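All protein chains of the complex are present and in place, except for one that has been dropped.
Our next item is chain A:
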Amino acid sequence: MSTKIFPLVVTFLLSINVSSCWSTTINSLFKSKTILQFNQDLNPVIIESVANGAQMAMDECRNVFKWDRWNCPQSAFSRQNNHLATKEKAYTNAIITAGIIYSITRDCSQGVIKGCGCDPKLRKNIYQEAKTKNLERDWTWGGCSDDSSFGEELVLKLLEDNEESSDAQAFINRHNNRIGREIIREKMLKTCKCHGVSGSCSFQTCWMQMPTFPEIAKQLRERYDRAIMISFERVQGALTLGNSARHMPLESAGDVLPNLLYLEKSPDFCLSNNSTGWPGTRGRTCSRTTSASMAERKSCRNLCRSCGFRVRKQEKKVTKRCNCKFIWCCEVECDVCVEYVNEFTCH
């Protein structure tokens, strides 16, 4: 299923301005029963939220991998690349999952999607309308829980319905999706407020604070850097980590590993590849700014020289804004400075 939802979302994004095309596009692409139901019965607000989340994930992915050889192109989310279970695929899987949950949870707390945390039935069956009478009673009795569980369950429904098979690819897809689901919970911050007698702590109520999405994308990047290659032995139902002789039973392995998993080594991404549509790193800009992050500092070596390209330096005069002061709400008051900067490209 996950192999289907991503192109689905991409297709949707391409036709985002023509929302009436949305249903026909999917129907023509996928005849899957779930998709049909998804398409017919799911609230259009939820569909839009899913699409926004996917878009946000793609944008943020590009941001995170700006200075790497693989720079998370839009095509990474489309159908063609899905056969290879590489590290990059693992990252895109996880961040799409996280993006959708993030977007749904946000829309829930803005009241755009209705009744998210209130109705347990809504969580169990996203296709059914909630009964207002029970809802009202539950809300009066015990309030609504508002965390990311609604989004999580929705994503689980959307992405993993058909992935119950036990082959290696399905296993790592499930695992990487789960990393994407759990990362939001992990990064949530708990905050409490006392409201007892005279404001004392005899009563205390806590809630979770959502992290920002760039934070999540960067956290996932760390998981990507520590991603583990596994070989999967179907006979034993166990997996082997890397080249080691360590075998782990399948069930426990999935729960234990906090890293992304992949099956196949990635190509080096230096040269263009016509069959996958990868453009290569020739022509990419790199940076030598000393104060920047590690990846950015090393980008020229990484993108150009280790691929056998030369770095071409070009001096440019740019006018920059400096000595800035922020004025609420929306202005940044700056001086204009003229600077000469070096721009580097792989050639």
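By our rule, a contact is a pair of C-beta atoms (placed from the backbone, for glycine too) under 8 Å apart; a residue touches a chain by one contact, two chains touch by 3 or more; residues count from 1.
The definition used in the following text is that contacts and distances are computed from a predicted model.
Chosen from "RBR-type E3 ubiquitin transferase", "Exosome complex component RRP46", "Ras-related protein Rab-18" or "Protein wntless", the protein name that UniProt gives for the omitted chain reads "Protein wntless". If you put the hidden chain back, the residue from A:S109, A:S266, A:T285 or A:S306 that touches it is A:S109.
Between the chain not shown and the residues A:K193, A:K265, A:K313 or A:H347, the one that touches is A:K193.
Remark: the residues of chain A touching the chain excluded from display are 63, 106, 109-111, 114-115, 118, 132, 135-136, 139-146, 149, 185, 189-193, 195, 197-199, 201-207, 209, 211-212, 214-215, 218, 293-294, 322, 324-332.
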